[in-house]
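With one protein chain held back, the other chains of the complex are shown just where they sit.
== chain A ==
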Amino acid sequence: MSDVVEKTLTALPGLLSLDSQPGSNKLSSSSKLGNLIRGITELTSKHEEEKLIQRELTSIKEQVSSPNTSMRQMKELMVRAIYCEMLGYEASFSYIHAIKLAQQGTAREKRVGYLAVSLFLNESHELLLLLVNTVLKDLQSTNLIEVCMALTVVGQIFPKDMIPAILPLVEEKLNHPKEIIRRKAVLALYKFYLIAPNQVQHIHNKFRKALCDKDPGVMTASLHIYLQLIEENPEGYKDLTTSFVTILKQVVGGKLPMDFNYHSVPAPWLQIQLLRILCLLGKNDQSTSEIMYEVLDESLRRAEINHNITYAILFECVKCIYTIHPKSELLEKAAKCIGNFVLSPKINLKYLGLKALTYVVQQDPKLALQHQMTIIECLDHPDLIIKRETLELLFRITNAQNVTVIVDKMLEFLRINKDDYTTIDLRMERKL
């Protein structure tokens, strides 16, 4: 692998002699797109913008229908059409040309063609059928970049009825030596599963293989499918609990390659997916839950760093702990976590803390009462969202003891804020 990288690196300066950096602006400042954008930003009124765009669209329309337009020019025209559509103007005449571009262009043009197709069309569009042939051809190409592009587009938008035609091709990509292709194939299959679950039934054991794949990227991709499958049928996958727990242990223990780290937290999205899966598997099931206690404890402990992402993991952990069969030490630690969130000066964490309290109040009403005063203070918070969340929470935690205090505070709040929180208030009255 390393000598391939070396060869690429030596080839780079020659290829990029036109550019100073890989990502810099390939379109020179006199390019048509640049001019269009500059033109739009200089205009002041919507009316003028409309006029300019209409002119632009007419010119694009002429050029795309002309037989003399080369693919290269077509690419430029497509980008401009995408831009116009993004601003809200319709450019449906360009859709068919986008498909043609994906079909006939070289790799770079194909890429723009596929992008245009994924942005312009939706799943029920009749032109989508024309795309199928192109995708089929590209999937069988020896050029791996074309295969990647085809798989990416399949993962985003594909007509349901044509799935049988393409399924075998995508399936065989699951065994491809290159991990990026395997990963994209898994995600394409996930998309198929979402739109047509019965078509994909027979290849569940292939998903298992993907789960054990040595490349973490492929394994992560398979988790999306598993999350969906487990949501629908937790019982069927309980036997996989130990595998998931092992994977999570390895991730939390830092066994993944360094570049999966995000701000020194190992593969956070992977952790969260696994936590969600474990949450579903352990619900109402003591024996399965017992397998996970250790790894949940470990995750809680490791996520001590002060960064948004660790808070995200903690939140997911806490949710998991409260959903599965309870264990007192874990509950204690989770409760402490929620407490920290609610007391935090960071507004996003406060919001999450309040949300978490609302979630756990059925199982552990004492926790909310512990933080009662903080919650009531939140009613005075300048942010409307926090106020709303607080009201929701207060409604749930009222009991005979604190009702007077809370109702007093709420009435005061209503007097100051003339908003339609009367519905929530009415619910409270009914409860009393």
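We adopt the following convention: a contact is a pair of C-beta atoms (placed from the backbone, for glycine too) under 8 Å apart; a residue touches a chain by one contact, two chains touch by 3 or more; residues count from 1.
Here, contacts and distances are computed from a predicted model.
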- line: From the options "AP complex subunit sigma", "Phospholysine phosphohistidine inorganic pyrophosphate phosphatase", "pyruvate dehydrogenase (acetyl-transferring)" or "CCT-beta", the chain left out of the display has the UniProt protein name "AP complex subunit sigma"
Message: With the missing chain put back, one of A:L52, A:L136, A:A312 or A:V361 would touch it. Which one?
response: A:A312
Message: Among A:R183, A:R302 or A:H371, exactly one should touch the missing chain; which is it?
response: A:R183
- request: Consider the whole complex, including the chain that is not shown, and state which of A:G34, A:G236, A:G253 or A:P326 touches that chain.
  value: A:G34
Message: Please identify which residue in A:H97, A:K191 or A:H371 touches the non-displayed chain.
response: A:K191
Hidden partner chain, residues of chain A it touches: 4, 7-8, 11-12, 15-16, 21-27, 33-34, 37, 72, 79, 82-83, 86-88, 90, 106-108, 111-112, 115, 118-119, 122-124, 142-145, 148-149, 152, 155-156, 178, 180, 183-184, 187, 190-191, 194, 217, 220-221, 224, 257, 259-260, 262, 267-270, 272-273, 308-309, 311-312, 315-316, 347-348, 350-352, 382-383, 385-386
